[in-house]
Each structure stands twice: as structure tokens, then as C-alpha cells.
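The complex is shown incomplete by one protein chain, all other protein chains being positioned as in the whole.
To keep things simple, chains are lettered A, B and C as they appear, and every chain counts its residues starting from 1.
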Amino acid sequence: MTETVTNLWSIPLLLIIPILTAIVVNFLYGKVKAIRVVAILSSLALFAIAVISPYGYHWFTGQPAVLLNGGYTYSVQIFAWRLSLELYFGYMQQIMIAVMSLLLIFVVAISTKVMSKNMGTYIGLIFLIYMSSAAIIMVNDFYHLWIAVEIGSLLVAGLVAASGESISQKAALKYTFFSAISGAGLAIALALILGITGYPNVSDAIVSMHINNIQGMQGILYVAFGFLVLSWIYAGGLAPIHPLKSDVYGASFPHATVMLQTQSKLMLVAIGLIILRVFGTLPFAKEVMLGISVITMMVGVVMALLQTDFRWTLAYLIISHSGLVTVGISLGTISGIIGGMFQAINDVLYMSILLLCCEAIYYYGKGTSIKSVSGMAKKAPWLAFAAVVGAFAASGIPPFNGFQSEIILIQASLASGLPEVAVVILMVSVTTFIALFKSIYCIFLKADSTPETEQAQSRQGSIPVPKVLYLSLGVLIVLVVLIGVYPQLATDFLNDAAIKVVSMPWVP
Amino acid sequence: MIDAFMVISYVMVVGITVGAVAALLQKDLLRAAFITGAESVALAFLFHALLAPDLGLTQAIVGTVLLPGIIIIAIFKTRRHEEE
Amino acid sequence: MGSIDSLYDKVKRYLLGFNRGKAYSSSMSGYMSGELQTLVFIMVLAAFFRLFTIPLGIVLVIGVVAAFLYFTPIIVAMERENSSDLNRVLFWVVIYFAVIMAITLWGL
Partner (left out) sequence: MIELTLQLLSFIAAGLLVVIGLGGMLFLDNLIKKIIAFTLLSDGVNLALVSLGYVEGGIVPILEPGSSYLNFPNEAALIFGPGIVLTNIVIGVSTTAILIALTMVLYRRYGTLKASKVLKGERK
């Protein structure tokens, strides 16, 4: 479908439907059945919109673009100053939002079955997190970028605090405190970029930086770059700020962590691409991003080794694999960016499998510490199979999708002359395997030795895991194997976005 | 010729900085909340001086009434004096 | 002269000496593998500096190995450094800002 549609109908729908659902679900506070129906219906509608929608722009200010000779035009083929706040829905946005909507359906179906108290606000928060990540992936102007990051951080704090224990309220408090510094920094970066280029629209800003001579502004560009990278680190949970984000992942319900990690991966990709488009030509810009993501990978995976709780191991693994995503993007080459975005999609999928298994263990009621829970393979064999598949996919073993994206990343880093990055990627995938299998061995494969689990085991043969969880695990496993065997299913969507970022940064 | 407008701006800027430091050094949190309110009145005037009247109104309402109100609710629910 | 794996036993005994003497539990294995993993990661980080000059990279790698033998239980420092204490995270962000200001004022 060629993309000439301006003021595309699907973009506002993708943002308004989650907000409406959040409001409606809040009103239906008590009635669980009604909430479940409304939530699942609207997430199916979102998935349908993401799949069938044509590609195009949505200009918020509505006035047409200004040509060089002063005339106006709505067409996007010829060059014109857009002067507008706009959202863009292209190939890359389509696959990212489609994958996220699929996960939204599973998360909503599971959480309405599993959650007992304050259901309405909880589901509303999940839908608003979907909205904030859909907004950030489609953004093409700095103003909406700033709003999406701000709203995203508030919603993360709300969702984490809603999961009840005091450790999650502490994590939410620390995370919200930090949103002040990153929000203020992003506002100043916005003001500096506006000061230098004079345009809030990202494409116009890039064009004006290419046309006008900004030799004297090098220092100011670096400060704007620094603040933008700070909010990139904050939204995605990268190196210096990863303890706050790992607390957020570890302290919330596993099914909520599925949405949290999807949001932070999408924010990493979206802000990373905007930083690359605007500051790609700045010397040392890509090296700073590369350094941050390599350190994140290392710290995340080493800390994952030390944890004795399955939930916290997964929390640190998510941090480490978001470092994998950003190392692809900060390489700056076309195959690097494709590898980074493909890794984001794969990572979201196989981490959801592991998190849903963790949800089943948590739902079984014994908590997820590997000291107290054991012998689950006998009680829930399909759960053990799904966890093993998720572990294999996470550590990049061939038939699954983790392998496809890691191979692209390794080739990209070797092609751009950085074998150390390839070494780090290989070690991260090996250590992921070690960390995951330590937990999986203790939880699933180890025999049921402790006495108090004797009576629990005698109570009933297999544990009461909700059917809908097995269904979503099945669909995810099929998807993971499908992308693992046919990677071009996903990479076709990502190619033109990567080429545009590298060669024509002014086209979104 | 001393420009009255600039003199008031000087006073307001000094008021903001002194108010900010004073708010953070108070032992009694209630007084800190009131000083924050006073400080944002000066900020509202400065927004008017910097040709952003709509901001001045918003800041006057939000900074003077809403934020100290929220902080006072928090103090009411927790503890008034800062422990040593 | 002892079996092939005596080197492994030496390293294991050396590292086990530093732990609080708990029995060999699953968390202990995590700490030991974490320790060796951190060492290799820091060596790879040191090897990055070969981009500037090759000898600098070599010197740094050897320096990292020597430093490792000196303060061996680096995993404890690593875990403390990663604790989510708000002031520790804010400290690292202030260092991040200092680097930005240095680059800006240096006028790169």
C-alpha cells in the first residue's frame, strides 16, 4: 500500500480507544464480567486496527505543508516545511504496535482472570501504558515525544504501585522521583533544539540543521544530546539508572511486567532512532550510546546471575536485553538498526513467555523464590516446556527467534569493526542461558524435597493454572518458532525504516 | 532613571531564591509549604513580566494554592516536624 | 603433579575463601560465576581502548587482570553498586552530567 494518506484515520484511533477503554473500565468498577468483556473487545479492536491500517501521517495542526516557493501542499512526496506536530504510521510502527496489541490481548485476558481486587483501575492503567507506547513509537515531533515520555513514567509508577506490596510502592516512589530530573532535562533539550533549529517537527529540525551552518553551536548540541540521552536511559532503564527500572520489573506482577517491558523496549527504539536521526552526525554521539548499552548488557546479566528469585532474575535479564536492543541501534549502520529493532520484537516475545510462566508460578501461591518452589515439572508439565522454550529463545538457540536477531547484531558489529561488541553479545546470551537454567532447574526440574510442599503436592495433582494462560503461551511459542524459522516475516517491516534513518534522516 | 519595573523584578528574583532556600531549610514542614506558596507568587509575577500572562495565571493558581494544599494534606497524614 | 583440574580447584578454593563460609549453595554458584563473568567483561571493556592505540589496549587488559588479583571479591562491590538506593543512582547521574558539561565546555 503506497503511503499518501495524510490525516490518517487509524492514528488517532490507536490513541483514543485505549483512553476511552480506561475511562469505561474505571466506571465499571465492581462488575468483573463486564470489565473482562470490554477490555478484551477493545484490545481485539486495537489489534485489528494495527493490522489493517494503511500507512501515512496525521498532522495535528492541520494546516498544509509550506513549499519553498511559498505554496501549500498536502502531498508528502515533494519536499516542504511541515511546521506541524505530526504522528507517522509506517511499516516499522505497524509491526511494533501489532506485536504490542497481541500481548495486550493476552495480558488483559490473564489479569482479569488472575486479579482479585481493584480490577477497574488496574486494567485502565494497562491500557494507558499501551497508549503511551503506541504514541511514542509513532511520534515525529519533539513535543509529543516529551509528553509520551512524561505520561509513560507516571503510568509505570501507577501500575507498579497498584501491585500492592510495600516493595513495589518503594520502587514506584524512587522511579517517580527520577521522572522529575528526566522530564526537566527533556524539556530543556526540547528548548535548546528549538532554539537552534526553530522547528518542533523532527523532520524540519533535521533539514534546517543540514541546510544552515551550525558550526558554532556544537556545545549546545551536545547539551541537548546529553539531556535527550538521559531521558532515553530513564525511559528504557539503561546503565546508570537501571537499578530503578529493575526494581520496577521485579516488584510488579509478572503479567504487568509484560506490558512494562514492552513499553520500555518501544521507548528505547523510538527515542534511539530520533537521537540517531538528529545527532547521528555529531562526533562521539554514537560512541556514547554504544558505551551505555554495552555497560547495561554487562551489568544486567551479571546481576541476573546473583538473584535467587525467578522474578528478579527475569527483571535483570530484561534490563540486559534492552542493552542488546540499544547496541544494535547505536551501531548506526543499516543492518545494526535492523538487528536492534528485530531484537526488540523478539525480546518482547520470548520475555513474555518467561514472564507468563513466572505468573503461573506466582499464581500458584508459593511466591517465585527458587528456594521455596520446587518440583513444578511434575505438577505443570506444559509450563515446564514453555519455560524451557522461553529460555532457549532468550539465549539465542537456532530454531527460535532470539538466534535470528542476535546473528544480525553480531554480523553488524563485526562489519562496523567492533569485535568486542560481538564478544559481549555472545557472552550475554551464554550468561542468560546460565542464569535462566539455574532458576528453571531449581523450580521445575529439582525433585520436591521440602516437607511442606509434600502436603501441597498431595492436595491436587496439577496446579490450577488458568486455561487462558496456556492458550497465550501456546500462541507465543508458535510465534517464536515461526519468526525463528522465517525471520523475514518481521525484518521486511523493518528494512525501509532502517534505510530511511541512515540515508534520509529527514523522512520519518 | 531608576526603572520601577526592573526594581520590582529584582525584588521578585531575590524573593524566589531566598524563598527556595528558606523552604528547604525549615524544620517545620507546614511553614515550608507556605513559603513554597509565597515563592510561586513571585514566580507568577515574573511570568507576567516575561510576556506570558496565561502562564502567570496558571502558576498563581497552581503554585500558590494547589501544590501547598497537596503538601499540607501529606503533612496532616504523616508528621509535621522533621525528625532529627 | 596433581590432576588436570587442579588449576580449577585452586581458583575455586581461592574464590570460596572469600565467601562468608556458607555451604556450597545455589546462590554461592551465582556469586562465583558472577565474579568470573565480571572479570571477563571488564577485560573486554579494557580491550575496547585498542581503538585509540593498540599498546594502550594491551596494557589496560593486563592491568585489569592484576587489579583483579588485588581486590578479589569484586562481585560484592558490584552488587552494592547496583543497589537501588536513590542517592547512589542520583550520584551516578551527577557523574553523567559532569561528563556532558566537560565535553561541552571543552568545545569538542
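Basically, contacts are C-beta pairs under 8 Å (C-beta built on N, C-alpha and C of every residue); 3 or more make two chains touch, one makes a residue touch a chain.
The structure displayed is predicted, hence computed values, not measured ones.
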Where the missing chain makes contact, among the chains that are shown: A, B, C
Residue, one of A:I16, A:V51, A:A184 or A:L426, that touches the chain absent here: A:A184
Absent-chain contact - pick from A:G250, A:G323 or A:G339: A:G250
Candidates A:L173, A:V388, A:V430 or A:V468 - the one touching the absent chain: A:L173
Chain A residues that touch the omitted chain in the full complex: 143, 146-147, 150-151, 154, 157-158, 161, 166-167, 169-170, 172-174, 176-177, 179-181, 183-184, 187-188, 190-191, 194-195, 200, 243, 247, 250, 307-309, 312
Where the missing chain touches chain B, by residue: 6, 9-10, 13, 16-17, 20-21, 23-24, 29, 32-33, 36, 39-40, 43, 46-47, 49-55, 58-59, 62-63, 66-67, 70-71, 73-75, 77-79, 82-83
Interface residues of chain C (partner: the chain not displayed): 80, 83-88, 90, 94
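As a working rule, only the chains that are shown with their structure count from here on.
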Inter-centroid spacing, chain C versus chain B (mean Cα positions, whole Å): 47
Sites on chain C touched by chain A in the complex: 26-27, 29-31, 33-34, 37-38, 40-41, 44-45, 47-48, 75, 78-79, 82-86, 88-90, 92-93, 95-97, 100, 103-105, 107-108
Chain A residues within the chain C interface of the complex: 171, 174, 177-178, 181, 218-220, 222-223, 226, 230, 240-244, 246-247, 283-284, 294-295, 298-299, 301-303, 305-308, 370-371, 420, 423-424, 427, 431, 434-435, 438, 442
